[in-house]
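One chain of protein is taken out of this complex; the other chains stay put.
Every chain is named by a letter (A, B and C) in the order it is written, and numbering of its residues begins at 1.
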Amino acid sequence: MFTVLIAGKAGEGIKKAAQVIADMLKFYGRFTFQLDDYESTIRGGHNFSVVTTDTSEVYSVYNSADLIICFDKRSYHLHSDKLNPNGLLVYNSDEGSFERGIGIPLTSLMKDVYNQPYNVSVSAVAISAARIGMTGSNLKDIIAHSYKRDATQNCIYASRVYDSLGEVAIDFPKLPCHSGHIFSGNQLIALGAWTAGLDYYFSYPMTPASSILHYLAAKQNTLGVHTIHAESELAAINMAIGAVYCGCRTAVGSSGGGFALMQEAFSMAGMVEAPLLCILSSRPGPATGVSTYTAQEDLYFALHQGHGDFSRIVASPDCMERAYTLAGELLAMAWKFQLPVILLTEKHLSESMMQAIIDPTQVMEANHLAATDEAEYNRYEITDNGISPLLFPPSEAVIKWNSHEHLSSGVRTDEAIDIVAMKDKRNRKDTGIIASLKEFQTWAVYGEGDVIVFAYGSTVLELREALKHLDSRITILAPIYLEPFDIKTVEMFQNRRTIIVEHNSKGDFAFLIRSKLQIDFIGSILRYDGRVFDPLELAQRIEVMINAQA
Amino acid sequence: MFTVLIAGKAGEGIKKAAQVIADMLKFYGRFTFQLDDYESTIRGGHNFSVVTTDTSEVYSVYNSADLIICFDKRSYHLHSDKLNPNGLLVYNSDEGSFERGIGIPLTSLMKDVYNQPYNVSVSAVAISAARIGMTGSNLKDIIAHSYKRDATQNCIYASRVYDSLGEVAIDFPKLPCHSGHIFSGNQLIALGAWTAGLDYYFSYPMTPASSILHYLAAKQNTLGVHTIHAESELAAINMAIGAVYCGCRTAVGSSGGGFALMQEAFSMAGMVEAPLLCILSSRPGPATGVSTYTAQEDLYFALHQGHGDFSRIVASPDCMERAYTLAGELLAMAWKFQLPVILLTEKHLSESMMQAIIDPTQVMEANHLAATDEAEYNRYEITDNGISPLLFPPSEAVIKWNSHEHLSSGVRTDEAIDIVAMKDKRNRKDTGIIASLKEFQTWAVYGEGDVIVFAYGSTVLELREALKHLDSRITILAPIYLEPFDIKTVEMFQNRRTIIVEHNSKGDFAFLIRSKLQIDFIGSILRYDGRVFDPLELAQRIEVMINAQA
Amino acid sequence: MHKLDTNKENTWCPGCGNFGIMNAFKKALAALTNKGIDPKSIVITSGIGCHGKIFDYLNVSGIYSLHGRALATAQGIKLANPELNVICFGGDGDSLGEGLEHTMFAAKRNMDITLLLHNNGTYGLTTGQASPMSLQGYRGISTPQGNIERPFTPITLMYEAGATYISRSYSTKIDHLTEVITGAVLHKGFSFVEILQPCISYNNTYDLYNQKVRIMDGVPSNETVAYSLARNKDDIHIGIFKDESIPIYHEQLLGSHIPANERITRNHRCEIIKSMYP
Partner (left out) sequence: MHKLDTNKENTWCPGCGNFGIMNAFKKALAALTNKGIDPKSIVITSGIGCHGKIFDYLNVSGIYSLHGRALATAQGIKLANPELNVICFGGDGDSLGEGLEHTMFAAKRNMDITLLLHNNGTYGLTTGQASPMSLQGYRGISTPQGNIERPFTPITLMYEAGATYISRSYSTKIDHLTEVITGAVLHKGFSFVEILQPCISYNNTYDLYNQKVRIMDGVPSNETVAYSLARNKDDIHIGIFKDESIPIYHEQLLGSHIPANERITRNHRCEIIKSMYP
């Protein structure tokens, strides 16, 4: 296990450098996890990125680091005490000279090499390369490959930093390369939905969901997908319903605030029976909250999106690979049952990066029940399983979708008997959905200890990393599907000692588990400062809880 | 007990006529309940109003009527079979001649008397007057008093109808008048909030909440209250937060669709700690749904309004008088604890009319903790009970409200430790809220039978009327406060046979009761066609359920 | 062409201007068919309000959208299948109040769709509250002491926003309205038709319009003329104020791709993923 922390100002390319380092580590046959800690600032302020690497999969990053690189004074003061014994700290000696670590004049070296714009973060790659014992020429290759603009200067700068550091290499053997690529959670969500059939993504940017839009927009030519950055979230989701009406597989995405604005139309998707994938990536709330950090405060908000009675599916990926398959699965469920679905996730999964192997054949295809008899077509035909066949314009038959309660023709109704018939039809889908879930993995289970730890979403990543450090044996139980909620699969775990871990101050998830499974907890670990747990600290807190109750 | 049903087209003044009849019945010393059944149509289509009257309080209307007045053919076909034995049906013989009842040429009589515009509904008052044995001259007084425009023609027309009906009077003695006035639920909500201190109402019209806006706008001079019909619900609630910032007691109101649009700002009210009364009057959903009917589909939607973690209060009046006191109580709670509160109700309570005695001294005053030391003022001062003193501009001190997580000064923060401190501060209010609820009535209890029937909101009105017809003895338990939910008060009822009645297809309220009280039900009665129960039918269904399980 | 009526009972007030709009729209559909537009390709959306009821009365495909959102829904339809001719019925509350943003952006984008604005100067369906087009002093149930705000001028507003076909007509002038609607639908780009629509229940403007409405001779020669004609309150000019061609949004976004018809196959998707991430 080896952790690198790079700290400096926004706009210095820290995140990029961390990515290059992660690539380098991958080239060395290692697995990585990268977390970027940044504020809403474009240049200046303070940012840092952490990459933890190991010879097996890593699921979260560690607070204390083996290599710390500080571009400025503030970074030194904020992070120097995180250095592990035998770790290396490199700071920018142009910012002063400090107690610990090796100072290198990163700024002056940079000014020597570049005309503006500078690229100080290249130095972080050089320092990391030196630390893991990469040769100078391999370093140059990586730099040239990863920093194409000003490639010559970048290489010179990297070499100078590398050289001025001297011999700092630790024993870091190159292992055979393993397959898989490094993705962010949002990339995997985007790709999963796309594999299942996504044609259109309508959105209005909001951290931490924005990078779905950015990724799909960047890949539009390769993927043949279209993205619209609409004038608002209200526009985005109502446009999306229009696109769905034509048969396009469509998704929208936002964080809590934008999702709040989409609720009326989410409810409309329920009424018109529009298959729509809605991606909600959470950050701390309420309101604008803390824009660039992580939280799980939107569970019930997601479960009860939209006014009125209608069915919906809500699920949350517990790991990177699940982000890929689940996004596809949910798009497919949306189309199978013609209803809105929510993929609930958090900044920690959306924006963190980890190695994953994706297999498109594991992803479902978003298919629908197509109308066969156009002549007799009624959009909302009353059927036994509640699913009415779909037909798209242009067509001989008239296809009417209606936000009012309606007859099977799609024409509005206010009649008591018709209201009941149509509500019953929609509600009948529930049986099918529940049956359908039997084919999917509704829970993720990790470990096989006596004590149960419940968590969902990206908290499961944190727990899996903590698991590595636990003496007590635990089983992590993570519902992937939150609505409908599958009780059956976990009934056998009911009489165990149970702990719950979640990222909010109110214990929403505990409330959900308690109301579904009638379970009491020996302890609950809540974190709501926007940050993730250090795996060691989390392991220790769980250990203490278990021992206290043993 | 006596029920009048008047049916005809939209735009014929049926609702108004029913109101005049209710006044007339009040003058006769009777209590009344009025329900208007109408569609979204201004003229034409089909509407009807029902007034049920008795010598004691009436809480809902009956399906079968003792007097049915049909202005057109469709009305006859739709309603004639509802006539009680010995009842009287009067129809407009200009529309044809029918099997049952007395035909009077209401249209031709009308055309004789009026130039346009006609006022056919006056005839309903005349017919009702004849039926209850009012003298022609009393009738004229009432007409002249109630229909001021074209008063002379109205009186002539009423007299002609009255005369052509002949002797149809039943025994209907005039009883001593009782105090109280006839109000709609929305009027009482508006007045209750106003009594507690309402200064401003910001809204965008949406049935069935609109009449709060209309009522307050109409009474603006008498009450000294201001109303704004904003460009959208988003504008309304954000404006409202601005007004609250200045110290104005403020409310917003809408139905589900408009409330959905207000969610982001509702969450903001949680973050900036804006005391804001939000009135949600439900109709069947999802989406545009069924605009002019009643439903209880928004319970969980109301409970989980807005993204992010924050406290709120949700309560629902179970009767007309409670609508008055609760609206005030909630505005007061909002100001005491500086948070958004929701008054959840339904079309049936909002728009139905019933006699109520209102006593302003029973309504709390919306007071706040005022800042004492301006020099050291911090908007979000960290306090033990979570309540930070309020100060309004203009002021020497700077008063900053912030939709981001913030320091006590109101300046934004992204720091872990500050995020936790501020969330904890807000969460500490919960203790105070729960303590505070001890001073209020959190549950309404009616009857004292073995079997418990749970309901909330206007369903309680229906149940209380049904109660009159039940052989089995039941106790109606109705939570007034839904969040926080008071378990203590009803613990003693836990091991009883229990039934639940609610107006939606999913059993949301049953789910709430089950998750809070761990109660199982012997039966659940769901109605979701937008209509209310006939009290007799409801009584019978409860009876059957009890007997089946006896 | 198949029958254009549904069997939904019509509940507009007798004499409502919406009848004229519906008649003209039906005639326009016939005219469009004559001009080679496949009736199957016509898709409508509507907002919520009296105007929106037209959705239930017309036997035409489409979406009865949310209040204020009809134009957003319409844009989604067009972007998914540009071969459709998308026509949106909006109320003045709907398209210039709750959903003003979408109207402005559809015009700004020069989306190739048509907005028919039922301008009755009131919220008809919710019983006559003041709308963004109500005159100052208008007494509705939400403004019993008279509306304070000044109304927008939709024609010039659409100019500002960037609409490329901008017109006004009057619900009683069926032939004129038919022609303007036909032109709007045929127009490539965002077309806007402000329809003066008397609401006999809450804003009876028949007399006013009958006196003041004038049919313009042709498209005004320039913007300044167009603005002054559009704003004239003594003579209310109807006709086409602007008719211009500039590149349209979906062609720039999609080229000739038709997302709804030319979906990428499953196999192709798998291949692409495998080649991106071998």
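We adopt the following convention: contacts are C-beta pairs under 8 Å (C-beta built on N, C-alpha and C of every residue); 3 or more make two chains touch, one makes a residue touch a chain.
Nothing here was measured: the structure is a model prediction, and the numbers come from that model.
S.K.: List the shown chains that the missing chain touches in the full complex.
M.R.: Counting the whole assembly, the omitted chain is in touch with A, B, C.
S.K.: Would you indicate which residue among B:I189, B:A235, B:A260 or B:L517 is in contact with the undisplayed chain?
M.R.: B:A235
S.K.: Kindly state which of the options B:G44, B:G87 or B:G197 is in contact with the chain not pictured.
M.R.: Counting the whole complex, the residue in contact with the absent chain is B:G197.
S.K.: Determine which one of B:A218, B:V411, B:I434 or B:L526 touches the chain that has been left out.
M.R.: Of these options, the touching residue for the absent chain is B:V411.
S.K.: Would you mind spotting which of A:L78, A:V168 or A:A217 touches the chain that isn't drawn?
M.R.: A:A217
S.K.: Among A:E231, A:D418 or A:E465, exactly one should touch the missing chain; which is it?
M.R.: A:E231
S.K.: Spell out the interface residues on chain C facing the chain that's missing from view.
M.R.: Against the left-out chain, chain C lists 97, 100-101, 104-105, 108-110, 132, 148-150, 152-153, 156-157, 159-162, 224, 249, 252-253.
S.K.: Kindly note down the residues of chain A that lie in touch with the hidden chain.
M.R.: Residues in contact with the chain left out: 10-11, 39-45, 204-207, 210, 213-214, 217-218, 220, 227, 229, 231-232, 257, 287-288.
S.K.: At which residues does chain B meet the chain that is not included here?
M.R.: 181, 191, 194-195, 197, 199-200, 202, 222-224, 226, 228, 230-232, 234-235, 238-250, 264-265, 268, 272, 358, 360-361, 365, 392-396, 398-404, 409-412
Convention: only the chains that are shown with their structure count from here on.
S.K.: Give, as an integer number of Å, the spacing between the C-alpha centres of chain C and chain A.
M.R.: Spacing between the chain centres: roughly 40 Å.
S.K.: Between chain A and chain B, what's the gap in Å when you average each chain's C-alpha atoms?
M.R.: Comparing mean C-alpha positions, chain B is 43 Å from chain A.
S.K.: Mind pulling the chain A residues that touch 2 or more other chains?
M.R.: If we look for residues of chain A contacting two or more partner chains, we find 234, 264, 268, 272, 403-404.
S.K.: Return the residues of chain C touching two or more other chains; collapse runs of consecutive numbers into ranges.
M.R.: Touching at least two other chains: 48, 64, 66.
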